[in-house]
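Below is one structure. I have some questions about it.
What follows is an incomplete set of chains from the complex, kept in their original frame.
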Amino acid sequence: MTTIDDFTRPKEFLSPLEKYIGGMIREWAENDVIPYRRKFNEDWKDHNWVEPAMKKLYVDIGLQKAVWPKEVGGWGLGQSDHVGTLMARVFEEVGRADTGIAVASAVTFWPLIMIALKPHINEELCAEFAPMFCDADEPRFAANAMTEPQGGSDIENMGNMGGKTITTTAELDGDEWVINGHKLWPTNTGGVADLFGVICTTKQGSSDEDDFAFIFVPADTEGVTQGEPYKKAGMAADKNSDIWFENVRVPKKYRAWGAGDDAKYFREVINWGSMSSAAFCVGAMMNTYEILKEYCSNKIFRGKPLKENTAVAAVLSDIAKDIEICRIATYQSARTLDRPELYWDKWSHEGVAKSRAVKMHVADKCIEVTNNAASLMGTYGCDRDWDVEKHWRDVKMIQLWMGGKQLCQMETARWFYGCETL
Amino acid sequence: METTDMFPYPKEWMSEDDEILASSIREWAEKEVIPNRQEFDEDHNNELIGPAIRKLFVDIGLQKLMWPEKYGGAGLNSPYVSTTIVRALEEVGRADPGIGFIFSGTFSLLAPIAMEPNINEDACTELAPMFCNTKDVRIGSPILPEYGDVDGINAGSIYGRVIKATAKNDGDSVTISGRKLRPLSSGGAANLFGVFCAAKGLERDDIVYVLVPADSEGIRMEEPYKKTGLVSDRNADVWFENVRVPRKYAALQRGGAECFKEVLSWHGLCASAVCIGSMMDVYEIVKEWGNTRTISGKPLKENSVDAAVLAEVANHVAVSRILTWNVARMLAKPDVYGEAWSDKMFTTARAVALHVTSSAVSAIGKAMELMASQGYATEGDVEKHWRDVKTIEVCTGKVPGMMDIARWYYDCKTL
């Protein structure tokens, strides 16, 4: 029988490790998440059901060590030239179980891209922060603090705004950065994260990339305050809230790379963010496929399974087709992160524009797929017992984040059409 | 200009009375619902929702609306009530689509027995007091045939749906049986069910529509299941084990298919109106967002890419509203457009309901895109509407709905 593993991927691109790691996560999903995920919605604030699953994934399986260099206790995937497609698989598997856990995991990995991925490994900062993740018996979370109360997607819109609207400031005071500002909505906030990557400016109002700064701030630094998690439509396993930075002081070396390079590698962060978003969506869609296949095989209409009705089969087909296309595109996007010499620099505008395009397509299709699956199932489609509606609620957030669809469109248009003022 | 005036609709067809009722519902919404609705999802003990429904159903009196005057109702039981209903449900839906959906079920369930010209005197005499002589909330729950069945139970079929319940002749009574039936709404809170059954040994040997008080012996209502939205509407699967009701509760004078189409025509109208109210509320919210949010140094709404999305939102509302009001008019004038149970009217009402409910999901989804995290957070007051209209949309039955349309326009015989 055809299964989710039959959706096509470019097999030439896969990591030798991916079967093994993918398998572990599949098992974790089946045993530790899928049986419990219906409880997540009411558990959004306390995470009584979410935390044990997180612990298993992060600590027991050890995912929180994945990208750190071996020298500092990690798995060393940051140095692998298969990390892109491997992470695509990881996020797909986690997303299949719960896209909330997937985003929490990916966002933990997100700031580390700045310092733990070849060719730009910052050994000093790796030595500084790795122990927090690699010598821990508890799950550890990280997050990028980007969005601000005003400006919204303007922060992410580096191509046009160049950081002009960033109001979170970093001032050098001797050997320390002093950070002030207010961030909204980072994943893993509301008391979850242990380490922040803070997007800020060394000169407010400047659109010079040299003034863009990416500074690491441990969550327990004095002056960091996190709000209560927000209540939202879905994504219960991912907490979001406000963070205030009030005269927060960190060592000078906590700035990832410095003038120019912070902005440059931050584009790689966006590139990874887009690819990962697509992978979560592929996972959610594959799970929707499984559920729908079961539903339409077991439900009987005129003596035949519902799936044998050609009008139903047409809807089912479109869903399988979309997954097929999305999965291929996502792995291709991941591959470009692994083979910059063959494609483009991971931090190039081309890379950002193209991964945004893939993310936009996959996120839109994911909403369409889950939406159509729910419609096909009638009143059962909105019944929590079937989990399709959960994916539908969850994945809408993927479409909205990182500047949302409109920013994806502007980035794509800018690169492909040479637009200059978007 | 008021939002309700911004969006075009054939206003010649609305009466002043309709606007008066709408105003009192608007007042109810502002006072009883809107301040609390962000907490509805966690209102497990019905402390917020219950009183709001009571005010609407009992104090404002919606639950009496469609009963004939002589049985204690408000006597709005001619098809002319359609525009009144639409305008009222726009206002209810704006505040809380869930409550609108409860009323939609309650209202349309009664059409086959209480709506002119087919007033079933016996049934009205028996059942009207339940709704009219009480200070308690009374809710109806329609149990329609389903599109396919997990258990393989198939007692009959109607318009490409499976009938799972049966109604057996039992002298003066009719005995209803059915396993794990899923109502359209309010299965966990109903006082009266309207059930489509395969008839056994009754005058009609096909499908019969039977009204069944929820306190009849042999009925088991499950715990309400958790669902995407419409939290005010406590829906649950229902089991009927040899439930006996008086013969006169069965709409034996009319064909089951006729009742089925009548219920669905009216329900389609109601569901569409609720979605329009919901969309209009979201329109107001996203409009405010477009004014106050700054993108690239100017208000969001002045960025043409965002303006195009805003336009899409508005256009969904405009188109949906015109369509819905036309269905209302068509139902109001059966002499011109055909009876609610005619194939043509049924098809038109279903087609518009499919269009409007899925437009609502799109429109509100688009608004969320512009509002980003604020659209996704409960405090933004949009995500609940999005979940609510989606829950309404799934109930319209996309594939069987398309088959209904094909059946009429192409004269298909086997779908």
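Think of it as A and B in the order they're written, each chain with its own count starting at 1.
The rule is short, and it goes like this: a contact is a pair of C-beta atoms (placed from the backbone, for glycine too) under 8 Å apart; a residue touches a chain by one contact, two chains touch by 3 or more.
Just so you know, these numbers come straight off a predicted model, no measurement behind them.
J.: Only one of each chain type is drawn here, so how many copies of each does the whole complex have?
T.: Full-assembly copy numbers, per this file: A x2, B x2.
Assume only the chains that are shown with their structure count from here on.
J.: Of all residues in chain A, which touch chain B in the complex?
T.: Touch list, chain A to chain B: 38, 41, 147, 150-154, 157, 160-161, 184-185, 230-235, 240, 298-303, 306, 309, 311-312, 315, 367, 371, 374-385, 389, 392-393, 396-397, 399-401, 403-406, 409-410.
J.: Can you list the residues on chain B that touch chain A in the complex?
T.: These residues of chain B touch chain A: 38, 146-150, 152, 154, 157, 162, 182, 184, 225-229, 235, 293-296, 305-306, 309, 358, 361, 365, 368-370, 372-373, 375-379, 383, 386-387, 390-391, 393-395, 397-399, 402-403.
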